[in-house]
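Notes for the one structure printed next.
Apart from one protein chain that is not included, each protein chain of the complex appears where it belongs.
== chain A ==
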């Protein structure tokens, strides 16, 4: 056995090799031959034998709808960034570049399906009918999520990476136990669980896969592979394309162009249908790119090259739909102008709401910690509220 005491690390000071230089470039992978695509970055419709039929009903009106969704979501996302810069939000987690991955998935859901998001799923929230202003509290620090997760069928954002994959699996097991799978298309349900490429290294995600497989749970694991986990590139998390991992757990995995809203819709519809009919779980890898910083606290110039972003801008999820609508379907400028106007109005409403948000009162700290609160906690609250009042409520 070699003696660890005598181990000498290699000298990092030596001249950079070609490998070192190339290792500075990430996110250049085009997705490979198995990438499902229905709308090219140039705005051309292409067919896919397996999934094309899933969106046969999508005509110009539907496409205009998805375009509108993406523009509106991007617009309030940009406003979130601006509000953080102006000190109105503590942080904002941008979804820039992931609009198609989220709208495609979100528009495939029925009102019965359940969603477990991570923390970047503002576009999915939008599709669940959650007003964007309801997201603000998390980032302003007034609440941990203001919507009713059960009513919206959209769970609270989960920040601890990977946790929700097990929670989603358990929920899906419940759907199955209640007979809401593989029976009646009017009542069948599925669960969709969102997480990132970095999250796939987390034990909870692996365990979620194992459990979902063991119980045939109707859950779609929807991984948005945006190529980065803060500063850590995809290569650090996996040797194989992420969708291929599903095979090892015994269920299907599909890689879809995450910047193609039609393909994301088609694959999500298929995946959810598989689950609802009792063939779950399914893994979908939406191959996309985080076009902005990880959060407003992050500075990506420290770890990735701007060239990467320039390349991905050519694959922008919104632009390709616009080009398609104009060139192939002859949609005129009035439509785009009206969406623009609507998005500006949404941003203004989003901003106004944010500026007017009241802080919660101190009693919120003590509420709903328990169904049955201890006398000690009651006393802590009473003591603190009396103390707080002694400052005239101005502490």
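As a working rule, contacts are C-beta pairs under 8 Å (C-beta built on N, C-alpha and C of every residue); 3 or more make two chains touch, one makes a residue touch a chain; residues count from 1.
By definition in this document, contacts and distances are computed from a predicted model.
Novice: Quick one: the chain not pictured, UniProt calls it what, "Pyruvate dehydrogenase E1 component beta subunit", "Iron-sulfur cluster assembly scaffold protein IscU", "Menaquinol:cytochrome c reductase cytochrome b subunit" or "Putative hemin import ATP-binding protein HrtA"?
Specialist: From the choices "Pyruvate dehydrogenase E1 component beta subunit", "Iron-sulfur cluster assembly scaffold protein IscU", "Menaquinol:cytochrome c reductase cytochrome b subunit" or "Putative hemin import ATP-binding protein HrtA", the unshown chain carries the UniProt name "Pyruvate dehydrogenase E1 component beta subunit".
Novice: Would you indicate which residue among A:202, A:227, A:259 or A:343 is in contact with the undisplayed chain?
Specialist: Of the candidates A:202, A:227, A:259 or A:343, A:202 is in touch with the missing chain.
Novice: Specify the residue from the set A:55, A:161 or A:261 that touches the hidden chain.
Specialist: Checking each option in A:55, A:161 or A:261, the one touching the absent chain turns out to be A:161.
Novice: Who touches the missing chain here, A:86, A:110, A:231 or A:340?
Specialist: A:231
Novice: In the complete complex, which positions of chain A touch the hidden chain?
Specialist: Contact residues on chain A toward the absent chain are 3-5, 7-12, 90-91, 119, 137-144, 159-162, 198-199, 201-204, 229-232, 236-237, 297-298, 302-303, 359-360, 362, 364-366, 369, 376-377, 380, 384, 387-388, 391, 395.
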